[in-house]
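Complex shown without one protein chain; remaining protein chains in place.
Think of it as A and B in the order they're written, each chain with its own count starting at 1.
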Amino acid sequence: MSDAFVSLTDLTLSYGQTVAVPNLNLDIVEGELIALLGPSGCGKTTTMRAIAGLMPPAQGRIVIDGADVTRVPANKRGIGLVFQSYALFPHLSAFENVAFGLRLQKLPQAQIRAKTEAGMATVGLTGFEARKPGEMSGGQQQRLALARSLVMQPKVLLLDEPLSNLDARLRLEMRNELQRVQKETGITMVFVTHDQSEALALADRIVLMKDGKIEQLGTPAELYARPDTAFAADFMGFENIFRVEGDALVSDSGRLPLGYQASAQILAWRPGGVGVGAGPHRGRVIASSFAGGHREYVLDSALGQIKADAPIDVPEVPIGQDVAFDLPQDTARPLAA
Amino acid sequence: MSRLMIWLILGVTLTFLIGPFLIVIFAGMSAGEALAFPPQGLSLKWYAKVFTVESFRASFALSMFLAIFGTLAALLIGIPAAYALNRYDIPGAETIRTIVAAPIIVPGIIVGLALLRYFVVPLNVAITVALFVTHTALVLPYAVRVVSSSLNNLRADMEEAAVILGCTRLQAFTKVVLPNIRGGILAAFILGFVTSFNEVPASLFLSGPGVRTLPIDMLSYMEITFDPSVAALSALLAFMSVAIVFIAERLLGFSRYV
Partner (left out) sequence: MFLSRSEGLALALPAALFTFLVFLVPVGILLSVAFQTDTGAWSLQGYVDFFAQPLNQKVFFRTLKLGILVAGTAAVIGYLAAFCIVNLPATSRGRIFGLVVLPLMISPVARTYAWIVILGRTGIVNDVIVGLGLSSTPIRLLFTETAVFIGLLQLFLPLMIISLVSAMENIPRDVVPAARVLGASWFQVFFRIILPLTKEGLVIGGTLVFTGALTAYITPAILGGSKVLMLETLLYQKVNVSNDFVSASVIAMILIVMCFSANLALKRIASVKR
């Protein structure tokens, strides 16, 4: 990617002797919303803190908008960061929280007022200026933290698990809000999350990370449909992953002859890709739950547990009974070893 | 801030706080007659001499007596007070609290003088008794505070459960409350012991012929003699305090009560 707006080159980050991120390379395009996705401890937050200047890299370079900022301290980088805990200043009013950075820039009083009010309006907090953060709800605090970063007109806005502290309904609302703000301001955003559905819904591109390394990088559609590794597949909802040996699938529990020639060393199926009620294999139902449009089964088979979603028109199989199932070739995702 | 800066600042601060004390330990090891650092040759003769000075032995015994029994007396009246202030809705609780806490706020020297003039002299009380009473009063606020905080951490419904199961109020206290605040009581005892043992200002005026606490005795010894024995004694006393606190910390996590 030639037109990288943010580029991380050979970035190595460590805490004392422990290397959290070894040799990371990543280019981010201007105006895109990119998600760093991965389980806790995968180095996504560390990477983000390094971009913000809160974590001096052991090695490597960070270039933002053409300027090497590797050694620039956090207060001179012009980057926005919305913390997972929001990190609002408890002793300042909502207004003063938003105005904090502007005041440090020694802008004229009138300009500070105008920008702060506009910023609070953008996130729908007009009227809350005098409140202290402690007197606001979780969603309002989240908006306030967002406004505080946005008024600085940062080159890049970083968000650390921005939705994790909100309840389910607010989370959806804030998702839309973030997308709207991003489209309106055109700001480059990097957000860190461990929730794949959040990354899929929001991001233009997803960087899937594992053990400090990039496991796979692509658009949500690419990652969802074509994960390359078992780790990526598991993260994208392929819950049934098995090794292939000859013409059979193998797991720690046993083996199951496939009946067709496998195209890779590992095959994976989503629960929805497993056929229930017909097929060459048999399994015993050990759990069954109604999930609206489909029924979720857990089957005990020669391979151990198989998760399978059956369409609602397939007659219900009671727990404890055997049922036929199929691991069809056309829904199998071939994975690299 | 870099790691180097952090350790530099802490190093300087700790040197200032603890360094002088290490010097005292070595000054006491001098083989010479005068106090000096570095010491003129090494010997433990001053550490040995401390034990032979008659007045030190007497004042050490008195200080020990005051620290142990003064603190026990303070706990004896302090534990019920702390319990009452924590668990009962008593009239004037705030006043009682203020009265009991007063000895912390009133400077010690004033206490000593006041007791000498208006307690010892008019009522013809023995100095030892006056010292005992003073030390009990000085330790009492700490006893009440530390025991209160460990009572605070103990849920009151445990006693209610004990009573419902058939305990009398007294049994509920001895069988349920006491075992659970044992650590707090021990912590209060240690804090009281150290406070009493190291106390100077209040004991200053409360001294008579042959009756003075060890720190006061050290002060007057220093005025007359300038040899390393006070350094040796200081070091020994410090070791004692530190050892007590260290053992207490290991055994029961002393610091969380204080």
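What we mean here is this: a contact is a pair of C-beta atoms (placed from the backbone, for glycine too) under 8 Å apart; a residue touches a chain by one contact, two chains touch by 3 or more.
All of these numbers come straight from a predicted model, not from anything done at the bench.
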{"item": "For the chain not depicted, the shown chains it touches", "value": "A, B"}
{"item": "Identified contact with the non-displayed chain, of B:G70, B:P103 or B:G184", "value": "B:P103"}
{"item": "Absent-chain contact - pick from B:V50, B:L66 or B:A137", "value": "B:A137"}
{"item": "Interface with the unshown chain - residue positions in chain A", "value": "49, 52-54, 73-77, 79-81, 83-85, 87-91, 100-101, 104-105, 148-149, 152"}
{"item": "Missing-chain contacts mapped onto chain B", "value": "1, 5-7, 9-10, 13-14, 16-18, 20-21, 23-24, 27, 34-37, 77-78, 80-81, 83-85, 87-91, 93, 95-96, 99-100, 102-103, 105-111, 113-115, 117-119, 133-134, 136-137, 140, 144, 156, 169, 194, 197-198, 200-201, 204-205, 215, 218-219, 222, 230-231, 234-235, 237-238, 241-242, 244-245, 249, 255"}
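Assume only the chains that are shown with their structure count from here on.
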{"item": "Whole-Å gap separating chain A and chain B, where each centre is the average of the chain's CA atoms", "value": "57"}
